[in-house]
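One protein chain is absent from this view; the other protein chains keep their places.
Residue numbering begins at 1 within each chain, and the chains themselves are lettered A, B, C and D in the order written.
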Amino acid sequence: MSLKDLISPFYVWQRAFEKPYTQKRPIEDRPGAPRYRGFHMNSEECIGCGTCESICQNHAIDMVPVEGLEQRAGDSGLRPRFDYGRCCWCALCVDICTTRSLHLSNHYAWVTEDPDAFHFTAGTDAMPWNQNSLGYRRDDDYHLLVHDRVEMQALSAEESVAGFDEVMRGYTEEEAVLEADRCVECGICVATCPAHMAIPDYIRTVRKGDYEAGLRLLYETNPFSSTCGRICTHRCETVCVMGYQGDPIAIRWLKRAIVDRVPQEKYREILGDEVEENGKTVGVIGAGPGGMSAAYYLRRQGYAVTVYEAQARAGGMLRYGVPSYRLPDNQLDKDLEYIRSLGVEMRFNTQVGRDIPFTQLLDEHDALFLAVGLNQPSALRIAGEEHPRVLSGLRVLDDVASGKDPGVGKRVAVIGGGNVAMDAARVSRRLGAEVDVLYRRRIEDMPADPEEIRESQAEGCTLVPQAIPVEIRNASDSNQVTIVWGEAEMVADDKGGRPRPVLQEDRMHEETYDCIIAAIGQGGQIDFIPAEFRDRIEFKWNKFVPGDYQQTGLEKLFVGGDIANSRADAISAIEDGHHAARGIHRFLSGALDG
Amino acid sequence: MNTVEEILDFAIDREQQAADFYSNLAERVSSAWMKDMLLGFSKEEMRHKGKLKSVKLGDKLLNADQHVQDLKIADYTVDVEPAEDISLQDALIVAMKREKAAYRLYSDMAANIDDPELKSLFLGLAQEEAKHKLYFEVQYDEQIMRDN
Amino acid sequence: MDMQKYALGPLPNDGLSAEDRDLFSDARPVPYEPYPVAVVEKFVNWVRANSLWLLAFGTGCGAIELNPLMTARFDAYRMGVQMRPTPRQSSVFIIGGYASVKTLKRIIRSYEQMQGPKFVVCLGICPINGGMYWDSYNTLNKFDEYLPVDLYITGCMPRPEVLMAGVLELKKKIKEGRADGANRYIENFEWYKANQKRVIKDWNMPDYNW
Amino acid sequence: MANAIQLLADFGRNFTLSDIREQRVDLAFCKAPKEQAVRLIRELRDDAGYTHLVFLTNTDYIEQGIFTLTYMLHNYDARHTLGVHVDLDRNAAEMESIHNLWAQAATYQRELREMYGIRFPGSPRLDEDFCLEGWDQIPPMLKEFDTAAFSLERFHSREGRGSVDPSEHMKTLLYPTHSDEPSSGGS
Partner (left out) sequence: MFEPNPPIDLSSGKYLKLWQGPQHPGITGNMSLELITRGDEVVDCKTHVGYLHRGFEKLMERRTFIQNFPVVCRIAVPEPTFNEYLYAAVVEELTGIESPPRAEWIRTLNLELMRLASYLMWLGGIGAAFGQSTVYQWTVTHRDYILDLFEEMTGARIYHMYIVPGGVRGRLPEGFEDRCRDVLNRVEKLLHDVEKVLFNNVVFKTRTKGLGHIPKEMVDPYGITGPNQRAAGFSRDLRKDAPYLVYDQLEFDLITATESDTYARSWVRYLEMHEGIRMLRQCLDRMPQDGPFQAKMPNVLHWEVPAGETYIKAECTRGEYGYYMVTDGSEYLRRVHVRGPSYTHAIALMEKLAVGTNIADIAGLMVSLHTYPPEIER
C-alpha cells in the first residue's frame, strides 16, 4: 500500500466542479436522431403490395383494407397495419418498400395501459408522429432489391432489318433465373393482367428451374403462352411494383423463358391430354386467340368443340397481323397444335354467313362463342384514297405472312401509330424500303407498344408525328403517289379524353412515295347475324357489349375478343375466350341464369 | 325569317328533316346493326329538336358565345354517298358533314343579318350544330381512327 | 368485492412435497381496501406515486436501458425512483422485455414477495405480443396472462426517455387510483394461477410466495 | 495452410478420415468415424497442437437420419482451425464424452443432451436442466419440432390481427367471377 494509492481516489472531487451530466428535460429535449428508427409513417405513394409484410420476420405487419380507399390497377387498396407488440424497428420494411412510401419517424414514445392498443395503420390512422419530418429513410445507395432488368439478347438493328428472323433471342437459363429473382411476388400484377395469370407463381417456377410446373401454371389461364411470351402487350409490367424505383420485371420474357424450355413433344405429357366427353357441343366462330382459347378450355371440360374459320389457317390476327420477326410461325403453331391435339375440330375456309348460315350453327350447337375480331381496315376517306398505290396495312402484313410480296417499293409512307402501322413499317424496312410513319398525334400518344416504336426507330423508320393526311394525289410517275399532309396541333379534350389533333391548314406538306400504307384502325363485320336477333344482342358503335361471362341476350351466344372489348389485344381475347368457356360451362350445367 | 319564332321553327324543322333522313336511310340499309346505329342518329336529332323546342318555349337558352372545338375532320374527309351498304365509318362522315353544313348555314345567316337579337340566335344555333358535329367527330376519332 | 372467492380456504400448495408443505404458508392473499375517506386515499396515493422503488431484477434485455436511467445522465432519482435489491422493499416490478418460462417462475416468486401497493410495468414489445420471439418455444407472448400489468411501454429497446415518460404515466395512474393491478391479481387469482401452471410444468413452489 | 491437409493425410494412416475439405487457408473440415473420433481429437490435442476446443455442436440432418457433431479445434501456434465431424445415428444418438479433455466440454454436452437428446455417458450433470426448465416436449432443436406452432398453442397470440393477401383481395373485389373453381367440371 502506498500513500499515492490512498490519496489518489480523492481526485474524484475534481469532478464536482464540472458541469453536471444530467439532462434537464430528457423527455422533451431529446428527440430521436435524424436517422432514428422510430414509429412508422406511410405516404400516399403506397400501393399496398405487401412486400413489407413478406419481409417482416416478426409477423408484425398485416395488410388490411382501408375504408375510403379504392382498389385500382396497381393498388390493392390494402395498407400495412403495424403491431407494436411485435415490431422490432429493424426497418427492413422501409428498406424493401417498393414505392419508398414507408419510412420511420424519429418519434419513439408510446405508453399505455392497454396491451391491445398497439395497432395502427400507417399513413391512414391519425398518429401523433404523422407530421414528423425526421427519421429513418433508406439511403439512396443501399438496396435490398435488384432494380435493373436483365436485358434480353436481341438482333442488332442492322441484323434484324435484314430479314424476318425473330428479333428477341430469348433469355438463357441463367438470365431467366436472374430476372425471375428480382420479383418480390406481391401479386399486384395479377389483377391488371387481363387473363389474371398466376404471374408470381410462374415466375417462381423459373427461379426454381421447374419449367414443367411453370407450363402447367401458364395453361391454367392462358393456352397461348408461347405467343404471349413474345407479343403480349404486358399490361402487367405497367403496374409491376419494381417499376417504381427501377425496371419492372420482364414478366413477358419470363413467360417465354418457360415455354422456350419445354419442347412441344412434351406438352401432352406435362399438361395431359385426357378429355372426358360430356356429350355437348359448342361452336366457336373465329380461330383467333379468343376463339382458340375458348376452344381449349371448353375441350378440357369435355365439350365437343368445332371451330369455324374463314381463313385457311388458325391464329387469326396473330398469324396474319403479327410478322414473324416478332412471332415466328412455329411458335404460334406450338400453341395451336396442342389445342388441336386435344380433339378440337377445325373447319377452315368456312366463313359464317357466306359458307354456313349463322342460324345453322345456332341450331347445331348447344352454345356458340363468337370472336371474329376486327378485320375490316378503316378507310382513309380522304380525297384520292382509291389510288392504286394506297395499300392497307393489314393487307401488307397478310401478304407477307402468306409469303407473297406486297410490292411496297423503295419509299413508303405508313399512316397510323398502332401496332399494325409499326409492323407494316418494319416489314417494309425488311423489304428494303425507306419508311416514314405519319401519325396524327404525338409519339407518346401512339397506341403501339413502346418497344415496337423503339425498335422501328432503331431499324430506321422515320416517325413523323402530328401529321394529318389530307389528300392523295397522282404523282408524276404513275408508279408513285403523292400525299398532302398538314401539321396538327394538339388540343386538350374537354371531357378528359386523350388530346386531339387539329389540322393547321396553313402548314401543309407534300411528299411523294412509292406507296402509302394505311393502318389507321379496324372495324368488325357481323352482318351475318340475322336481324331477328338484333334486339337481344347489345352492340355499341362497332363492338358487342356482352354481359356477365361474355354472354349476350341471346343466351346461347357468347362473344369475346377484339369485337367485344375495348382493349383489342391478344391477352384480352384469350381471357374473353376463357371466361366465355366458364360461362358456357355454367350455362350448360344450369348454373348460370340465362 | 324575321322573328325569333320563325327562325326557331325553321331550325326545329331542319332537325326533324335530319331525323327523317336517318330513319329513311335506316329503312334502306341491309345490316341490322347499321339500321340500329342510324336509328340512334335519328334519335339524337330528335333530341336536338326537343332542345330547340324548349328554347322556343323559353325553358332553355342558347349560348352564342361558347367556344366549341373544331377537330376539322369533316373538312378533310371526302363526301360519301349514303348507300344501303353504308359502313359505320361512312355513316359518321355523313353525320358530321351534315352537322357542318348546318353550322355553315346558321353562321352565314348570322353574318348576313344586322338585328343583334337574331344574329345572336343564329350564332347560338350555329354553336349547337358545332357541338353536334364535334360529337360525331370525336366518335370518328375514337372509334374509326383508333390507331391514328 | 366478492368475498366468496377468499373464503375458498387455504391454498393447496400441490407442487410441494408433503414435508415441504409445512414450511410454507397456505394463506390466501387479500385485496387492498382503499381508505374509507376519499381524501385520505387520495393523499396516500400521492405519496405512493412519488416514491417508486424499482426491483433490481433484469428479467430480459430491457434491463440494459435501466443503467442509463438510474445514472447521472437521466437520473430518475429526481422523480422519486430508485432501485432496490430485494422485492420486500420494492413497489415497481419492471419486466424488461421477453420473459422465458424459467424466468417467469422467478418473476412470480419475486412479485408475490413484493409488499403492496405494487405495480408492474412491461418494457418493450415482447410482453405485449411476443415481439421478436413470437415463435420461440421458451418465451411468453402475452405477459398479462400471467401477472397483472399496469403499464406497457413499447419499443425495442424503449429508450430511457420513454421509461421516464412511463414513470410519469404510472404516477398519474397511481394518483388517480387506477393502478389496481395487484388487486386484479388477487381477484382473479385462480385464473392467473391456472395460466401460470399451464406454462410452468415443474411447479415446485407454494401457490403464493408470501 | 497446406500443412493442415498434410497433417490430416498423416493422421489418415491411423484413422479413417473422409470428407476432408479446406474452407479457408485457416479452416478445414474432416469427418471421422464415431469409434475413432475421441482418440483422434485427443491426438490432435496432444500431438498436433490443437489445444483449444472452440466449441462442440451438432447439426440435424433429419432427411438422412443422422446427427453430425462438429468438434471445432484450434491450433494457436499454427493459427489453424479444424472442424472434426462425426455422424451419429439420429435414433440412437450417443457419443463418448470428452469432458476429461476439456473442462468446458461438459457444458456443451449438457446443452446437446437438452437440445438434441444426444447422450454422453459419464459427462457431469448431463441430465440436469440447462437452459430449459420443466420441458415436456421433444428436444426443441430437432428439426421436427415446430417452435412457431408450439408457441402459438402454449403461449397464445394476441387477438386483433389478420392480414389479407393483396392479389386475393383484388380478385375478390375486381374480378370475383374469373375463377375456375365453381365450374371445375371436366378434367
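In the analysis below, a contact is a pair of C-beta atoms (placed from the backbone, for glycine too) under 8 Å apart; a residue touches a chain by one contact, two chains touch by 3 or more.
In this text, all values refer to a predicted model and were calculated from it rather than measured experimentally.
**Q** Going by the stated contact criterion, tell me the shown chains that border the hidden chain.
**A** Even though it is not drawn, that chain still touches A, C, D.
**Q** If I consider the whole complex, including the chain that's not displayed, which of A:Arg182, A:His196, A:Arg326 or A:Arg340 touches that chain?
**A** The single option touching the absent chain is A:Arg182.
**Q** So which of A:Tyr136, A:Tyr267 or A:Tyr338 would be touching the chain we can't see?
**A** A:Tyr136
**Q** In the whole complex, what residues of subunit D lie against the chain that is missing from view?
**A** Considering the whole complex, subunit D reaches the absent chain at 23-24, 26-27, 29, 51-55, 57-61, 70, 72, 76, 79, 81, 83, 99-107, 124-125, 129-133, 140-141, 143, 145, 147-148.
**Q** What does the interface between subunit C and the hidden chain look like in terms of residue numbers?
**A** Spelled out for subunit C, the touching residues are 55-61, 63-65, 67-68, 71-73, 83, 85, 87, 98, 100, 102-103, 106, 110, 132-133, 135-139, 156-157, 159.
**Q** Pick out the residues on subunit A that sit against the missing chain.
**A** Interface with the chain not displayed, on the subunit A side: 1-2, 4-6, 8-9, 11-12, 14-15, 21, 32-37, 51, 54-55, 57, 88-92, 95-96, 104, 136, 139, 141-146, 181-185, 207.
One rule holds in what follows: only the chains that are shown with their structure count from here on.
**Q** Could you tell me which chains make contact with subunit A and subunit B both?
**A** Common neighbours, subunit A/subunit B: none found.
**Q** Looking at C-alpha means, what's the farthest chain from subunit C?
**A** Relative to subunit C, the chain whose C-alpha centre sits farthest away is B.
**Q** Write down the chain pair with more C-beta contact pairs when C-D is set against A-C.
**A** Result of the comparison of C-D and A-C: A-C.
**Q** Which residue numbers or ranges of subunit A touch two or more of the other chains?
**A** 83, 85, 115
**Q** Tell me, which residues of subunit D touch at least two other chains?
**A** 158 - these are the residues of subunit D that touch more than one other chain.
**Q** Going by the touch definition at the top, which pairs of chains touch each other?
**A** A-B, A-C, A-D, C-D
**Q** Spell out the residues on subunit A that touch subunit D in their complex, using ranges where they run on.
**A** It is residues 48-50, 53, 61-65, 71, 76-78, 83, 85, 115-116, 119, 186-188, 190-191, 196, 200, 220, 272, 274-276, 278, 300-303, 548-549, 575, 579, 582, 585-586, 589, 591 of subunit A that touch subunit D.
**Q** So in the complex, which bits of subunit B are touching subunit A?
**A** Residue list for subunit B touching subunit A: 30-33, 35-37, 69-72, 75-78, 80, 87-90, 93, 138-139, 141-148.
**Q** Within their complex, state which residues of subunit C touch subunit A.
**A** These residues of subunit C touch subunit A: 72-75, 122, 125, 127-132, 134, 142, 144, 149-156, 158-162, 164-166, 168-169, 173, 178.
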